[in-house]
Each structure stands twice: as structure tokens, then as C-alpha cells.
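First comes the structure, then the notes that go with it.
Missing here: one protein chain of the complex. Every other protein chain is in place.
Moving on, here comes chain A:
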């Protein structure tokens, strides 16, 4: 049965709910998720065929099974930040990438998110960021969510920083953020407030253009 599963050409298939851990493991190793065709992906994203090819080759090399699960994701992301602990932020990132909440990132998810981040419009990028911050996906960013995110970012810095990292630095950062973003001072930031505040800030606007040549 595992072999049958493996030879099926799956098109954006949802991962089967696992009954047994052994079955699950077998499935994970046998399942070879293949993405949609190159043409479809090119139509859906803002990348050219060549760029998609390069991206897929790298993706497939790291994850021959075609999907990334959260642990692998955390591992990969942590390698870029050897000083500190990147796992918390990687967790939030993973949830932001995994739009279908399937627990694993397929190539389509990966490329869709990259397309937004690198080639999307300003509004799209800010929307993606808002979704990243809104951990529970209720449409509002409250202080706790923001504090979690900020703390996760500060964790990535590690211990040895200059100046010395104070314990209330995240909190103060969050306070500053809310002061700027929360227009009606109701304690939460909605998408509109967020978009508005960011568009007012020239710094942010300018920085958003920076990452376009990443690929």
C-alpha cells in the first residue's frame, strides 16, 4: 500500500490523517508530494519559469519527500542564526507559511509566500506581515501576540549583544509599536490600522523595497 501511495501523482493533496505512528512514518517516507505543473505555478506566482526551477531544485534537494515539516523548518531556520534560539520565531513563520494549516509546507505554499514577500505589492506584503503577527488569526493583533513575536525575535539575537539586552526590552519595543500603530487606542491593532500606520512610515516603505532582489 505504501508503494501504491508513492507512485500516485498527487496534485496538491492534503496530507492523510494518520492513524498509527508507524503508518505515519511509512507514509512520510513513501509519500512523494509532487507540485502542480510549472505552468500553473508560474501563473499563480510572480516568478518566472527559470526562477521556479532554481527554487524547486533547492527545495527538493533539502526535502526529497516534497514537504517540509515543522522540525525541519525550525532546524533550517536556526542554522542562519547560530547565536541565539530561532525556534520560536521559526514556529510563527511556519504557521504563516502553512496557510492551509496542514502541518507541513509544500512547495506551492513555499513559493506562494515567497512570491508575496519578494514580488508582491506593498499591500500584500503588509498583509502577510499582519498575518504573521496575528498568531490566533482572529483579525486583531493584541499586546500578548505582539509581545510573543517580539520576544521570539529578541531570542534570535542570543545572549551576547551590544548593548546588553535588558529583560524589559521586548516589552518596551511592543509599547512603542502599539503607540505608533494603534490609532484608536483600543488595545488591539486591526489590519486597516496596521496598513495605514505602515504606509505613513517612510522608513518601512523604503525597507519593503529592499528585498526584491533576493532571488
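Assume a residue touches a chain if its C-beta (ideal position, glycine included) is under 8 Å from a C-beta of that chain, and two chains touch if they have at least 3 such contacts; residues count from 1.
Keep in mind that, in the parts below, contacts and distances are computed from a predicted model.
Its UniProt record calls the unshown chain "A-type voltage-gated potassium channel KCND1", which is the correct pick from "Alkylglycerone-phosphate synthase", "Ribonuclease P/MRP protein subunit POP5", "AP-3 complex subunit beta" or "A-type voltage-gated potassium channel KCND1".
In the complete complex, the hidden chain is touched by one of A:58, A:103 or A:139, namely A:58. Of the listed residues A:41, A:67, A:135 or A:156, the one in contact with the hidden chain in the full complex is A:156.
Where chain A meets the missing chain, the touching residues are 50, 53-55, 57-59, 61-62, 76-77, 79-83, 93, 96, 110, 113-114, 117-118, 125-126, 128-129, 132-133, 149-150, 153-154, 156-166, 168-169, 172-173, 175-177, 179-181, 194, 198, 202-204, 206-208, 210-211, 213-215.
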